[in-house]
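Note sheet for the following structure.
Yeah, one chain of the complex is gone here, protein chain that is, but the others are all in their spots.
This part shows chain A:
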């Protein structure tokens, strides 16, 4: 029996491979170990070879959202891993309080946009990487901007931002009529989050794993206090701060919108809260607690960010190259007493209003909205589930059964061709009905008929 080449020998890269690079010797030795040879722990369809390595260096475009605690770590990790084309977007400027962990920034950078400085520093330290900064909000970018990237990595700090980007990315997702996602429309995301000693990393493959909306219901509600408690019987420093923030601001500074990023506004809240606390003999109001209560800021720790970002960067490498089996699908990290990590599966919500396939419904190309509703009512799949449905397309209410003012306004649409209302092609419609627990997503497919070229009208 012939031994396979190299079975007993320590592995070394082929000489031709080494000669191609102009980097310092051994720069990609670790990456090459993962990408240049087959193995038993690799992901499905893994193609070992320099093409894979060159793909992540030259062709794969990765977007990092956020250049803060997680963002700095992510940019460093991804650049050092070998990704050659990175872009970063962040709407914030650098603050002194960031410097304990956002290591790409220095005292002299305070006031500058985070994205700009982060990009500069990474390019200085990692030879050959290109990082393009964007100093703006993610809402300011068109969805076509996000479409240019193969993988999007999130280092965000709020539910709203995650919900927004999730809706954008899942909006690219399309399904075959049989309910399977079309692979070329899937844009994977890797989402990381940290809060003090705790953090998470998750992989979102739209159409296959749960999206952010699928598991939204698992988040605990935000802590809110009754307004009357704040007004009548404050007992904690947080009560005093919230009273000033929510009630006293409106009374004493009428007309001014409170801006949590304005230091003067925050200082005013702190001073008034301290006065109120003294009045009620409550201790503990500090400027940093004020920031915490008003902006929901929790003290951040460098190690948590490092651990979560490293996990995310590794998953990004796996998604891009299949060099190892990917995370399925959610990792929780706790560092309060020792170090604890737990990875678990969860299922996609088949009725998710953002990422689910939608029940396919075929209709004639010339059907009107009213006829479409009639088709739905007669469809046995929806028997007893809908009685007086309202229909909407992304961003537009086509027909609302209630309230009377909207019903009147949308009634003319009933007689219009559905295809025109949908912009000329099939797609997803949202159906609401009293009998439905949630929203019914329907994938409208217009029947194509052979057109006689002689009789086909113009346009």
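In the analysis below, contacts are C-beta pairs under 8 Å (C-beta built on N, C-alpha and C of every residue); 3 or more make two chains touch, one makes a residue touch a chain; residues count from 1.
One rule holds in what follows: contacts and distances are computed from a predicted model.
A chain of the complex is left out here; the name its UniProt entry carries, from "AP-2 complex subunit alpha", "UBC core domain-containing protein", "ER membrane protein complex subunit 1" or "Kynurenine--oxoglutarate transaminase 1", is "UBC core domain-containing protein". Interface note for the absent chain: among A:319, A:369, A:421 or A:442, the touching residue is A:319. When you scan A:251, A:336, A:380 or A:448 for touch with the missing chain, the hit is A:251. Note that of A:297, A:375 or A:439, the residue touching the chain absent from this view is A:439.
Looking at A:100, A:366, A:394 or A:420, the residue that reaches the missing chain in the full complex is A:394. Summary of contacts with the chain left out: across A:23, A:278 or A:328, the touching residue is A:328.
The chain not displayed touches chain A at residues 43-45, 47, 49, 51-52, 54-55, 59-61, 142-144, 147-148, 150, 159-160, 163-164, 167-168, 171-172, 183-184, 186, 188, 205, 208, 213, 216-217, 219, 221-222, 224-228, 231-232, 246-247, 250-251, 254, 318-320, 322, 325-326, 328, 353-354, 390, 392, 394-397, 400-403, 405-406, 409-410, 430, 432-434, 436, 438-439.
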